[in-house]
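A single protein chain has been omitted; all remaining protein chains appear in their positions.
Chains: A and B, in written order; residue numbering restarts at 1 for each.
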Amino acid sequence: MITAERKPIEEILEYLEPYDRILLVGCNECVTVCAAGGRKEVALLSSALQMARMKSGRTLEVREMTLERQCDPEYVEELVNFIDQAGAVLSMACGCGVQEVARRFKDKPVFPAVNTKFMGASERQGVWAERCQGCGDCLLGLTGGICPIARCSKRLLNGPCGGSTDGKCEISPEVDCAWQLIWERLKALGLEKRYEDIISAKDWRTSRDGGPRKIVREDLAS
Amino acid sequence: MDHFSPVIVAFCCHYCAYTAADMAGSMRLSYPSNVKIIRVPCSGKVSALHIMRAFQKGADGVYVAGCLEGDCHFKDGNIKAAKRVAYVKKMLDEIGIGGERVEVIRMSAGMGERFAQSAKDFTERIRKLGPNPVRAVLNQRESAGA
Partner (left out) sequence: MKTESALEKILAGGHLAVTSECGPPRGALPEKIKEKAGMLKGYVDAINVTDNQTAVVRMCSLAACILIRQMGLNPVLQMVTRDRNRLAMQSDILGAYSHGIDTMLCLSGDHPYFGDHPMAANVYDLDSIQLVQMVKGMRDEGKFQGGDEILNPPKMFIGAAANPFADPFELRVARLAKKVKAGVDFIQTQCVYNLERFTKWMDGVRDRGLHEQVYILAGITPMKSAGMAKYMKNRVPGMDVPDEVVKRMSGVSKDRQAEEGIKIAVETIEQLKEVEGVRGFHIMAIEWEQKVPEIVERAGLLPRP
């Protein structure tokens, strides 16, 4: 899923300074699962923002809405009846949701309430960790199902570097060395030999380096 | 400030604090009448939003009274409650209301005296902190409405 984390309330309050009525919009997808911008977080942030405003002697009217998916135009359309009453939209969705709202409502300021972090998996209750960087040309088939691009601090395709110590990365004992994980996994699979195949220089055009990306499915596209 | 009588909301677990409050009553122990008790099936039932809404509506202090460690009727509801309170504390600090206005208190069903004493202590703590800053706006609104 896409993970996110709420921004400091102070930063959000700065964005909202000129407005007395806002639409606070959550999303039922990824940000709900990572407890950053679902219905619950919308209610909490709404409460916090209203109190923060009251403390400074003003009020803030907040309409709370949580959409099924903020990155799909048909759900964003649900805001149409409420958008006029609001001076601005505060979105708790990932950056995709924020931009979709901004695209649909051209004359309405839209602010992000969360920092979109990474594509990750849930390690345990309340802990999420990065797993994929969307490079556009998956090489997990070569690396035992562990991604060196997302999980090696230097994204080395032929690691581990000389800083790997006791299975941990040189940047922190809290970070697993991705290449140690890859090696252990290759061993478990009986594929040790594969380690010595050099993974050649990557074509980053499939990644962000090739510019903003798009997928078109001819059979589905209208 | 001497006249300030804080409004305190106490979320009390049915299995401990709520019974302890009952016992305090039957023992004729006095505790401040401004502590509004809300009975909950477990302190773990109290969400961050419950606490935030209490403050938003003008409570000056909130505490969540749950079972002693290891005694939760639902295994670890009291531990979850403590984590949530810690989370709300941070949020209250962030918005300038003050995290010290919310607390977790632990007791067993038989601790009538502890209940009364904590109610007194917490009331005193909040009295020192003064009114919840959002109250000023709430009062204005009320008088404008009246």
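Descriptive notes on the structure:
Criterion: contacts are C-beta pairs under 8 Å (C-beta built on N, C-alpha and C of every residue); 3 or more make two chains touch, one makes a residue touch a chain.
Remember, it's a predicted structure, so these values are computed and weren't measured experimentally.
Hidden chain, full complex: it touches shown chains A. Taking the complete complex into account, residues 153-167, 170-172, 177, 179-180, 183, 195-196, 198, 200-201, 204 of subunit A touch the chain not shown.
Going forward, only the chains that are shown with their structure count from here on.
Touching subunit A in their complex are the following residues of subunit B: 47-49, 52-53, 55-56, 91, 94-97, 133-134, 136-138, 141. Subunit A makes touch with subunit B in their complex at residues 8-10, 40, 43-44, 47-52, 54-55, 57-59.
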